Structure formats: C-alpha cells, structure tokens
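Note that one protein chain is taken out, while the other chains of the complex remain in position.
Coming up: chain A.
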Amino acid sequence: MGRGTTADVSLPRPGLTWTGMLALVLVALAFGAVMIGPYGLTPGQVFSALLGQGDRQAQIVVWNIRLPRVGAALLVGAALAAAGATYQALFRNPLVSPDILGVSAGAGLGAVAGIFLSLPVAAIQASAFVGGMAAVGVVMLVGAMVRHTDRTLTLVLLGVVVGALAGAATSLLKVMADPYDQLPAITFWLLGSLASITTRDILPALPMVLVGLLPLALLRWRINVLSLGDEEARALGIEAGRTRLVVIAAATLITASVTALAGVVGWVGLVIPHIARMLVGPGFGRLLPASALIGAGYLLVVDTLARTIAAVEVPLGVLTAVIGAPFLVWLLARGRRGWS
C-alpha cells in the first residue's frame, strides 16, 4: 500500500487553510459592516476614520457606533458557536445547543428580574450573567448528587428541569411587569439584540470569553476523546468527570457572558458547528477555531441585516431562527455527512 512508511506520517491539514480563508472573509465582512448603515460610508472614509483622520462625523460614526456594534456581533457569534461546538462534542449529540444545561433560561431569568426591578443596564447584565452561571451550577450540583449510571443523560434532563423552572419564573415576572415600560424591554431582551451596545458593555464580556476559550483550546485533544463517551474516554486514560467539569464551566462562562451582553440569541450555537464540521471535520482542534470564525461572520451578517432591513431594529433571535431553522431542515435533507 505504500502509505504506511514513516515518510508521510504528517497528515495534510486542510483545516489550517480553511481557518486562514475564514479569517480573511471575516475581516472583509467586518469592513463591509462598518460601511453599511443609515449614515453610509465609503471604504476610503472608513480607512481614514480608522487611522483617526478625515471627516470628524465619519470618525464618530465608525468609532462610537459601528465598531462597538460590529465588535459585539463578532464576539457574540464566535462565543456562541464555540460553546455550541463544545457542548455538542461533550454531549455526543449534534443537536445540542449551548443552552442545553439551562444557561439561557437562567440568564433570561436574571435579566428579566433585573428589568423588573428597574436596575441600571450594567446591573441587568450582571444579573443575567449570574443567572446563567447559577442555573448550570444547580444542574451540575444536583447531577453530582443523583446516582445514575448515565451521567450525560442525567445532566441533560436536569438542564431541562432547571430550564423549565427558570422559564416559569420568567413568565411570572412578565405577567407582573409593567406592560408599557418593562414588558417590551423584557420581550426584546429575550429575543436578543445588540441595538444599544457600547464599548463599555463589551469590555467586561471580552476577557471572560477569552478566559473561557483558553481551557477549550488547551484541552482540544481530550475533548475529542470525551466525545467517544465517558467509559471509553476513561479507558483511554482520561479522568472524564473532572475534564468534563472544566469544559462545561468554560463553555458556560462563555455563553453566560455573551448572553448577558446580547440577550438570548438562539440557533447560532446549534447550526454553526455543523457548517464548521462539514468544512474541517469533527477534530476539535480545528472545529473550535472554525466554529468561532464562522459564528462571528454569521452573527455579523445577521446583525447588519437586523439594523438595516427595516426602519425598526429586528430582534436577532427572530432572524437567527428564520435563517437557522430552514437551514437545519436542509442539513437533514441532504444526508448525514457532517454529523453522523
């Protein structure tokens, strides 16, 4: 067969070229998104504004309005897709999304409680973050106490339970909320939006996303092995329980941080890892960066649509569902490649 000689042990790495191409596309998309808006800019204007030269008004638009929004879209998209890829590998199921353990429901409850109490924006974000982390914390804590042979299934079921309870509490707050002032804000938050984002909002989320991504990047080989299931991973030499705890904590930190920033944005974490897997395969070392890059680009495009297609802002969650749901059907129809 001639393939087994030591000369060709280094595998071709198509993933690296894909990653490079995706990164280039992302830069182009980001540049385009900065140009587009009610106050349209030419490429030249954007360039000079980025260098701190030229038209004063263009500089204000670029630095104070467009760049924070573009940055937030990139951050939220990358984070949700990376967390989705992680949860899918960990729970060995391609239909898992980042809110499987109740992080979105918990963050939703936290934010709605903050809005209900008329807290300032920063406090609402903090409350959402704490709510998301607490929901997953409860799932993990109860999961450790329940004696059941299938740990993964236990966690998923507890995620459903905690999600349902948080959803019920959210509904109660919605009923009690001021229908003219608070209820629209709650509804908007639960559908996700970057409409009023400023640099000040992004700054706390960014380091937390990076802190969450670090263990995922470092443990990328072990996450592959974990996707074979606990028993096999342990037989191959991994302390599965401990590793899974670290990975879940990291992915939850990422999801809770950006959910606190942008509200509940569905579908990104579910659909984007599929596309990434079709391009670079299931190996997590390549899947993680590819998912993050595609997720960033996807949410940037969706958010640019959200702020330009209508006179009013369209909630992000509406657009991601309208695009994501048919896409998932298409994935189903075109066969199993990429997920089984």
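Here, a residue touches a chain if its C-beta (ideal position, glycine included) is under 8 Å from a C-beta of that chain, and two chains touch if they have at least 3 such contacts; residues count from 1.
Criterion: contacts and distances are computed from a predicted model.
Participant: Could you check which of "Iron complex transport system ATP-binding protein", "Membrane protein", "Oxygen sensor histidine kinase NreB" or "Acetolactate synthase small subunit" matches the UniProt name for the chain that's left out?
Facilitator: "Iron complex transport system ATP-binding protein"
Participant: For the chain left off this view, which of A:Leu165, A:Leu228, A:Val301 or A:Leu328 is in contact with it?
Facilitator: Touches the omitted chain: A:Leu228.
Participant: Of the listed residues A:Leu22, A:Leu67 or A:Ala89, which contacts the missing chain in the full complex?
Facilitator: Considering the complete complex, A:Ala89 is the one touching the chain left out.
Participant: Which listed residue (A:Leu236, A:Ile309 or A:Val322) would be found touching the missing chain in the intact complex?
Facilitator: Looking across A:Leu236, A:Ile309 or A:Val322, the contact with the absent chain belongs to A:Leu236.
Participant: Please identify, in ascending order, the residues of chain A that touch the omitted chain?
Facilitator: Touch set of chain A with respect to the missing chain: 1, 3-4, 6, 9-11, 89, 92-94, 147, 149, 218-222, 224-225, 227-228, 231-232, 234-240, 277, 281-283, 285, 337-340.
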